[in-house]
Structures are given as structure tokens and as C-alpha cells.
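Of the protein chains in this complex, all but one are displayed in their positions.
So, chain A:
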Amino acid sequence: MDAPQSKSRDLDKLLLRSGNLVGPGFFPGTDLRDDIREYVKVLVVGAGGLGCELLKDLALSGFRNLDVIDMDRIEVTNLNRQFLFRLEDVGKPKAEVAAKRVMERVSGVEIVPHFSRIEDKELEFYNDFNIIALGLDSIEARRYINGVACGFLEYDEDDTPRSETIKPMVDGGTEGFKGHARVIVPGVTPCFECTIWLFPPQVKFPLCTLAETPRNAAHCIEYAHLIKWHEVHGGKSFDPDEPEHMKWVYDEAIKRAELFGIPGVTYSLTQGVVKNIIPAIASTNAIISAACALETLKIVSGCSKTLANYLTYNGGEGLHTKVTEFERDKECLVCGPGILIELDTSITLQKFIEMLEEHPKLLLSKASVKHGKDSLYMQAPPVLEEMHRPNLSKPLYDLMGRVEKDTVHVFGTSLKNEEKQSSLTKLRVVFKEVDGVADMDTAIWRTNSKRKTPF
């Protein structure tokens, strides 16, 4: 029963009352509300335009245990939308200021800030959370978190995902008046990798245009940035946050533009092209974050049906929102059961790592290998590499505890579409017993690359 005056006056209507259009296993009541407060942990990745909004939205949706991670510091250009920051905060870590401000205004909420890169956290850190909300601005970062979250996923004998290993994510993105919000339930809905084709390749100017036939201001700027800089500065790498570097590029771009009679080079355009600045406003971020936070509440509580599974938003020409239900790629390297690799028990770890490089679906070089919590081999840092080096000559079968089959995670550089990417991939290793002594150098392995039916 409601107390006449309750802080959760509005939320209670959803959490304490039964409904018809609700999620599976929805048990309304004070227990649900209190469990969310006490036990549910949400990680917000990013404390920028989306992150600030997400923290506020989640804090005012019944969540009490939040963590936020962001490696950046506050800049003046953030202030038109990242409302938790003030002019005097410029230079301070975003995660720390954001956490502090929300805790000041919403009593009872605990927010732990992490001023660090997402790659620097242990995998186990991410496993601690019930759900992860992403407010990121790059494909690479999304891919990384996606790889981590899907890495926790395990399948059982008949290839159904084990529900206790499912780590849901809610992902949002914005650009000007456009945005998207999506729900990712590994093993159930498509993961980020399954639908990577949704993201168009970055516009790159052909080299000959930059070098020989520039036609517009952007060409002149990129010439200065990508070609002239290296000619003049040799090995020194260009830092877009260094005002002197940016000014140098601007001056060179002007010179080139004058040479070719091309108008339009301004300092603002130079920054925009070099930094690939995405225009951003408060309203779109607020809209997309709200959608993400709402889905987070629904997934955790079951208080309503959830978004299935991708929402696009465009507010520039009238107003358009659309829901698309994308399907999983059952062969997905990241959220699928894992590529099956059959090995002889005699294969050494060294040989296994070499094989990964040649595997047609992987092409993974410089792989580090992890089995459950154990690192079998690490390429870096040198101290750990040396420590694990003796494992290389041991049979993988032994290192994995002589089990017939198990999941292994490999991390390295994969060459896909002629582009190098760091990639965290799941493999299902199955050992074939071999009679007699095996010749390690000619040991055969097979993959199931020809299998047509889903796992």
C-alpha cells in the first residue's frame, strides 16, 4: 500500500501495479521496487552528452547503484548539452563531476565514477553489473563493450543461451537532430557485431584528390592534416587537441587554398574536418537517453514490454521515429556460440596461436588466449608475456585441464576488409582423441566453416 507521501509516487504506479502489456516474469510489488534499489547495479559507459542524461534518468527511475566510466575531461564545447558541468569544471574528469552532481541532487543514489579507458578495466568489472547503458560516440568503443558483454554469454548443450550469463545492453547514439536507441540482449537480439553493416564506412577522400586535384576547402584541410604534416614534421604525431598543431594545419590549408583559388577554409571548418566534429544539441541527447533509460527500467523490472529492438529518430524534417526488429546473425563471431575448432590433444598453445592467424574466419594475429579466468598466454605487457611464455610449448589440452571441450576467448588483431581491428572473439574448442604419438608439426585441425545449419 502506498504511503500518502512517497518519493516514488509516480514510479510506484508501474512497479507496484499489475498490468497487461508487461514483460515475462513481472511480479509487481514493493519487493520489486526495493530489489531494484538495493541490488541492481547499472553501468553507464560515457559521461558526455548521453551519459549525463542517462545518469539523471536512471537516478530518477528507481536505480540506486550506478557506476559511470569515462576517460575524458570536461571542455568548454561540452557545456551546451552536458548539463551536469559548469564553466569552472573545465579540465576536470567528466565521470567524477557527473557522479558528484547527480548524487548532490538525488539523495540515496550511489554513483561510483571511473576516470579511465574502458579497455583498462578487468573483464570481471563488467560482469558485476546487471545491465550496461552505453552513451558512446565511436564504433570502436561500442564494439569493445559489445565484445566484452557477449563474451560472458554461454550456451548449453542444445545451443540455447544460458539466461544467467546474458548481459543486456542498451545503446544510444546521436548526431544533430538524428539518433538511435537499441536494446541488445546477447543470444536473443542481434548484438552490435551482428548488425555492423548498419554503420556506413567513414568518408575518406581519395589520395589523388588531396595530392593533385583538390576542389574544395575540406580537401585543402585534409591535405595539410594528412600529407603535409608528415612531410614537415617527420615522426611527430599530430595532436588535434594541441591548438598549435591545429593552427599549423589551418595555415597550411589556407596556403593550399590560395594556390588553387579555392574559397571557404575557416578555422571552424578546419577543426570540424580534422576532429570529425559531430554537431550536437541538448534535445536529441535528452530524447535518446530517455528512451535508453526507459528500456533499462523495463528490462530490469519487466514493468512493460520492451523495445524490439532498434529505434531510429529524426527530428529535422518534421518528426520521424521508427522501430525495426533486426534479427540475430546466428553465425555471429561475437554473440554466437563461438566458432567451433576441433583440435588434436597434442596441439601446443604455440601451434594453436599460429593456426588462428590462418583461420579463414578469424585471420587473427598476435593472439592472447584466455580460458575462463586463466590467461594462458598474453602478448603484452612484457612482464606478463615472459611469465606465460613457458605455456607456449605445452599442449593446449593440458592447459585447459584435459576437458573434452570448452570455451576459449582470444584477443588479437584481426585483418578484416583490409583493416586492422582489435578483436575479442569466442571459440569453442573440442578435442579429438588421437591414437598413438602425434607429430606436432603436421597435426591437423578442422573448422566447421562449411556447416550450414545454425549451432
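The criterion applied here is as follows: a residue touches a chain if its C-beta (ideal position, glycine included) is under 8 Å from a C-beta of that chain, and two chains touch if they have at least 3 such contacts; residues count from 1.
Basically, contacts and distances are computed from a predicted model.
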Could you tell me which of "Phenylalanine--tRNA ligase alpha subunit", "NEDD8-activating enzyme E1 regulatory subunit", "L-lactate dehydrogenase" or "Two-component response regulator ARR4-like" is the UniProt name of the chain missing from the displayed complex?
-> "NEDD8-activating enzyme E1 regulatory subunit"
Out of A:Glu258, A:Glu327 or A:Glu404, which is the one that touches the chain we can't see?
-> A:Glu258
Just name the one of A:Leu79, A:Leu363 or A:Leu415 that touches the chain not displayed here.
-> A:Leu79
Among A:Gly91, A:Gly235, A:Gly318 or A:Pro381, which residue is in contact with the omitted chain in the full complex?
-> A:Gly318
Where the unshown chain meets chain A, residue by residue = 1-2, 5-11, 13-14, 17-21, 53, 56-57, 60-61, 76-81, 83, 86-87, 104-107, 176-177, 206, 209, 213-216, 243, 247, 250, 254, 257-258, 260-262, 266-268, 272, 277-284, 286-287, 289-291, 293-294, 297, 304-305, 307-308, 311, 314-321, 323
